[in-house]
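Here the complex is missing a single protein chain, while all its other protein chains stay put.
First chain written, first letter: the chains are A, B, C and D, and each begins at residue 1.
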Amino acid sequence: MAKINHRRSRKAGLPPGSLVHIGEKRAERAKITIMDYDGETFQEKEAKSVEECFSFKETATVTWINIDGVHDSGLVGKLGSHFGVHPLILEDIMTTAQRPKMEDLGDYIYVVLRMLSSEKGKDGVFSEQVSLILGPNFVISFQESAGGDVFDPVRDRIRTGKGRLRTLGPDYLAYALVDSIVDNYFLVLEKLGERVEVLEEELVTDPDQKTLHEMHALKREMIYVRRSVWPLREVINGLERAESPLIKQTTGIFLRDVYDHTIQVIDTVETYRDMLSGMLDIYLSSVSNRMNQVMKVLTIIATIFIPLTFIAGVYGMNFRWMPELEWRWGYFLIVGIMLAIGILMVIYFRRKRWM
Amino acid sequence: MAKINHRRSRKAGLPPGSLVHIGEKRAERAKITIMDYDGETFQEKEAKSVEECFSFKETATVTWINIDGVHDSGLVGKLGSHFGVHPLILEDIMTTAQRPKMEDLGDYIYVVLRMLSSEKGKDGVFSEQVSLILGPNFVISFQESAGGDVFDPVRDRIRTGKGRLRTLGPDYLAYALVDSIVDNYFLVLEKLGERVEVLEEELVTDPDQKTLHEMHALKREMIYVRRSVWPLREVINGLERAESPLIKQTTGIFLRDVYDHTIQVIDTVETYRDMLSGMLDIYLSSVSNRMNQVMKVLTIIATIFIPLTFIAGVYGMNFRWMPELEWRWGYFLIVGIMLAIGILMVIYFRRKRWM
Amino acid sequence: MAKINHRRSRKAGLPPGSLVHIGEKRAERAKITIMDYDGETFQEKEAKSVEECFSFKETATVTWINIDGVHDSGLVGKLGSHFGVHPLILEDIMTTAQRPKMEDLGDYIYVVLRMLSSEKGKDGVFSEQVSLILGPNFVISFQESAGGDVFDPVRDRIRTGKGRLRTLGPDYLAYALVDSIVDNYFLVLEKLGERVEVLEEELVTDPDQKTLHEMHALKREMIYVRRSVWPLREVINGLERAESPLIKQTTGIFLRDVYDHTIQVIDTVETYRDMLSGMLDIYLSSVSNRMNQVMKVLTIIATIFIPLTFIAGVYGMNFRWMPELEWRWGYFLIVGIMLAIGILMVIYFRRKRWM
Amino acid sequence: MAKINHRRSRKAGLPPGSLVHIGEKRAERAKITIMDYDGETFQEKEAKSVEECFSFKETATVTWINIDGVHDSGLVGKLGSHFGVHPLILEDIMTTAQRPKMEDLGDYIYVVLRMLSSEKGKDGVFSEQVSLILGPNFVISFQESAGGDVFDPVRDRIRTGKGRLRTLGPDYLAYALVDSIVDNYFLVLEKLGERVEVLEEELVTDPDQKTLHEMHALKREMIYVRRSVWPLREVINGLERAESPLIKQTTGIFLRDVYDHTIQVIDTVETYRDMLSGMLDIYLSSVSNRMNQVMKVLTIIATIFIPLTFIAGVYGMNFRWMPELEWRWGYFLIVGIMLAIGILMVIYFRRKRWM
Partner (left out) sequence: MAKINHRRSRKAGLPPGSLVHIGEKRAERAKITIMDYDGETFQEKEAKSVEECFSFKETATVTWINIDGVHDSGLVGKLGSHFGVHPLILEDIMTTAQRPKMEDLGDYIYVVLRMLSSEKGKDGVFSEQVSLILGPNFVISFQESAGGDVFDPVRDRIRTGKGRLRTLGPDYLAYALVDSIVDNYFLVLEKLGERVEVLEEELVTDPDQKTLHEMHALKREMIYVRRSVWPLREVINGLERAESPLIKQTTGIFLRDVYDHTIQVIDTVETYRDMLSGMLDIYLSSVSNRMNQVMKVLTIIATIFIPLTFIAGVYGMNFRWMPELEWRWGYFLIVGIMLAIGILMVIYFRRKRWM
């Protein structure tokens, strides 16, 4: 799981708008890919230098510039200044612990959200910051690393020209990117949901200290997912209500759709949280119940034998005059009495439902 | 109980508006029934193909088309495109894990809600998604399966022509459908309420681990019902305030009535939740109390006999010179002392109210 | 205590506005009393049939018609249709599990609230639904049963002509009725408050399982009172802000006064709830504390005697060569050592503050 | 501590506006003091009868009439009717369990708040109701008893003519009175704060059942203070925003200042509440920890000696053929073995960190 608190302090004291990368250190070079299309034409290429993108600013076609890696302040700075992005926005792009938010800056809209993923075969939720710049005829997206993203279906739709994507503007492209990120949340939630179910099973069959730690881990990840999703509601609401010419009215219904999905994700997270707290109660009660069972049985055994041992002790005393010791059947009588006492106690405990 | 999180992920990556059925797999064919009526005329038929419905779009009479089964994307798609329903709405209809919501799309109003039911003789709440399309002179309702629904009283009222239903428009029909779904919630709640009462009884007489699991199950179902009902408040409020010509003003007071019922359902759910948490406290306290009773009695027995066993042990020692052993009445004296100690301890514990 | 969830389901499937009585079955006939007055004149009578009330609809004097018993759908239906009350409102009047609410229907205002009472010498809170119809020159009040109500002081004020009541309109009468219901809440709260105080006392002196059940019962009743009072706030606020000609401006300050009382009732209920949860903590801690005391003392006794019993056991062994056994003062020495060990352990436990 | 619920029920059934004193019975006569001043003149006197105040209603100077004791309905009634105060307001003044509130009645503003105090050397918070009537050129204040109040500094400032008080109008005087009441809350909070700190100390050194009861008592008083302070926020906000000519604009900044103080008081109360719940957790954990320590040590002692006693028991058996008994060093060997077992167990428990 990504750390909750990045070493943001590295930047304390620098003037605002300083481009310093805050996040995990990365060595690889940033990767720039460009997709340029309209209803008829389509071109896709990987740019070697940031300058290759510049020409696309003025074209009439829709351009999607995707940057994998935001640790290169030179690249981000050049791109930003050519496309007229405010330094504070560039700073936000490079500081990879942003809370999802949306800002309408007139010439362009800036959206930052978190892409969640859960590795195959492993537990834990991983999170990456994705920034989008929506301009009049371009969308620039910034991702933290070149590792896989969730945009491939969007790329395929652009390449094949299926669906509305090629015929609609950059706002629809931005929506499609946001939509694929939100759709991916369902995948992450399903995995969390499976773990919740496994835990619930375990709770009935064989709860131990590990179950508790797993519960705690799940709860932490829920907190984490929640932190990523809650502010998204506002973000998408903001996009829907933005009175910006950059977002056409026809995109509104699609944004409302993503909004509904977001609500559903939040709803599910809250339900899981409720279930987890319920499970904690069950767990604590199960553990103490099992412990009580053990203690009870053991205590009962001890309790039955203690009076019997006392009787044996009495006839182990060395008094000279103890008439019973001389009796012919004394021993068998006493052993019989002991047996009787033992059996009566067992019956009593049974009747009291203590056994 | 239906699963909280459907395999929504099957759709991740598809363009928005793709008609893929998300929900339980079903084999049976979708069933289409049509009721067409006004004050005087009435006709009812089961359509063999979806095309049979098309002619009803333009008639002046009120038409209710009910589709049982939303897994057939061909059917839903054709119907949708003939009646001018937006692809995103069709997608919502087929994705059977929607949160209740209401959308006014100008030409028609889309309402999605959840029909709850509890099988006879079985515990657990089952949920089915119901979508309504309210057009100028028709209502189309989509249900997940052909299994029984709660609309039969509405059908009877249409058939017999009793009440206002035949003389009022499609908005009243839509209201009547929503109303019968909400009325059904009371049935479900009553069943839950009975289980709460049974639990409360059990809590006093004989609580065990099963009681706890039943409490947990009830709590989960409450969460589930709550998830279905909470958003309904907004939905009906939205219908009431919709400034749409599709909803006549006279229907307002009826919507306010359903709204009140919804509030009452929410209220009852919250009360049950409060009662359940109170019962959890009682349960935990009862269990630990009973355990304590057992432990206490057993410990007391042990405590009385341990000092006595010690005394017996002392006179079981083999020292050559132990004057008491030689006394004529030594044995009886010691047994008497033991008895006295035992009785004194019992009296002491009684007085301290430990027994 | 009245049941939380009435068998509302009896009505599922009936068209809205069907007059079916939902509530406890009652055999007695409904009782109708009429008070008609203005500044000078006053008349009071018990009506034998509902038709006797009809003539009062058009008179200039203020008329208060009080119906005890809402289980007679014929009576309610006739009265309603003569005074022009909407069928849905009549349905609400007969369904005696309404949440307090207020509806302004233009020609009249409908208010439903709950009258709470606590029987003398018995615990528990009882609740009855009271519906008020405030028309231009009449007030109709519906109660569930003919058993005592809290309106007698209002009746006396009308009869004697004291105070403002005779000189002011029907809105002031409606206010007076609401006010006497809210005033009565204080009586109920005082009784609950006394029980809270008794419980608090018991908690210090001698808490047992019964105390816990009483706490739980009180908590339930608090939930119940809260359910009746919370929505009242909105109701009275609604009356105060209603821009209806039926409520004169001079009545506003009186409504604000009842509003303040309602807030105070809610406040008190919340305080009691807070106190009850605090008491639950105290209770659980007291119980476990007492248990711990018992266990500790008993364990200490056992612990002191176990090592001593061991020593006695050692000298009870039958080895041929055990030199101590032959010593002249061996027995006394060992008994002395045992005494010393016992005393040292007591001192040690004392110093550790375990005893 | 004052009772939470006064015997308000004494008034149930009386018409609204009836002047009945609700609160603690008091025998002493009400005391009336008058201060009349403007920038130049100043006079102060104690009135023998209520009529002496009447002349001050029309003077141009600012008049402050302070009534100590609201149990005399004659006095309050006469004063009220001369100064034109609504009967419902007079009723509120005499009912000493009001929630703080503010009402603008056009000709005058009515403010009711609670004066808190904590007696020297004693625990517990005491509360008294203070009502203020702010008219165009007078302020009338009502207190419950003649016992000390917190207004002396205001009186001194009027007498000496220091500060702005003499030169500003009655609204500033009303502000000064409210301000001195709020300032006094800090004193009460400091005392509560000290008790919280003492408790925190006790928690570390030597927590016992008394600590718990003190925690509970503090929590109750916090609830009490909170009830007095929370509504005050609204009250002062209401005064600040009142568009009444009675409150000059220049007083606004002073009211904002009191408002800030109120927020700070609420903040502190909430912090104390948070701390108290944290302390409850610590307490419960400490107590169970100490208990566990005791149980553990005692159990360990028992556990070590039980196997040893068994061995001794074995060699106390009276079988004819037990070879060990005949060995020359058998006794010493067995005692040695016992010692070894004991020591090994101690080492084992140590290593497991159970001792």
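Please note the rule applied: a residue touches a chain if its C-beta (ideal position, glycine included) is under 8 Å from a C-beta of that chain, and two chains touch if they have at least 3 such contacts.
Treat the numbers as computed from the prediction; the structure is a model and nothing was measured.
Seen in the complete assembly, the chain not on display touches A, D.
Which of A:20, A:204, A:284 or A:347 touches the hidden chain is settled by the complete complex: it is A:284.
The chain omitted from view is touched by exactly one of D:41, D:205, D:249 or D:289, namely D:289. Checked against the hidden chain, the listed residues A:47, A:187 or A:308 yield one contact partner: A:308. In the complete complex, the hidden chain is touched by one of D:163, D:238 or D:342, namely D:163. The chain not displayed touches chain A at residues 4-5, 7-9, 11-17, 86, 88, 91-92, 97-99, 101, 103, 105, 209, 212-213, 216, 219-220, 223, 227, 280, 284, 287-288, 291, 294-295, 298-299, 301-302, 305-306, 308-309, 312-313, 315-318, 322, 324-331, 334-335, 338.
If you put the missing chain back, the residues of chain D touching it would be 150, 152-153, 157, 162-165, 176, 179-180, 183-184, 186-187, 189-190, 193, 204, 253-254, 256-257, 260, 263-264, 267-268, 271, 274-275, 278-279, 281-282, 285-286, 288-289, 292, 295-296, 299-300, 302-303, 306-307, 309-310, 313-314, 316-322, 352, 354.
Please note the rule applied: only the chains that are shown with their structure count from here on.
Traced through touching neighbours, the fewest hops from chain A to chain C number 2.
The chains touching chain B as well as chain C do not exist; no chain touches both. Judged by shared residue numbers over all numbers used at their interface, chain C and chain D contact each other through mostly different positions, with under half in common. When chain A is laid over chain B using CA atoms, the rotation angle comes to 70 degrees (nearest 5). Relative to chain C, the most remote chain by averaged C-alpha coordinates is A. Chain D has its Cα centroid 43 Å from the Cα centroid of chain B.
If you average the CA atoms of chain C and of chain D, the two centres end up 26 Å from each other. Residue positions 288, 295, 299, 302, 306, 309, 313, 316-318, 322 of chain B are each in touch with at least two other chains.
Chain contact topology: the protein chains form an open path, each linked only to its neighbours in the line. Inter-chain contacts, as defined above, occur between A-B, B-C, C-D.
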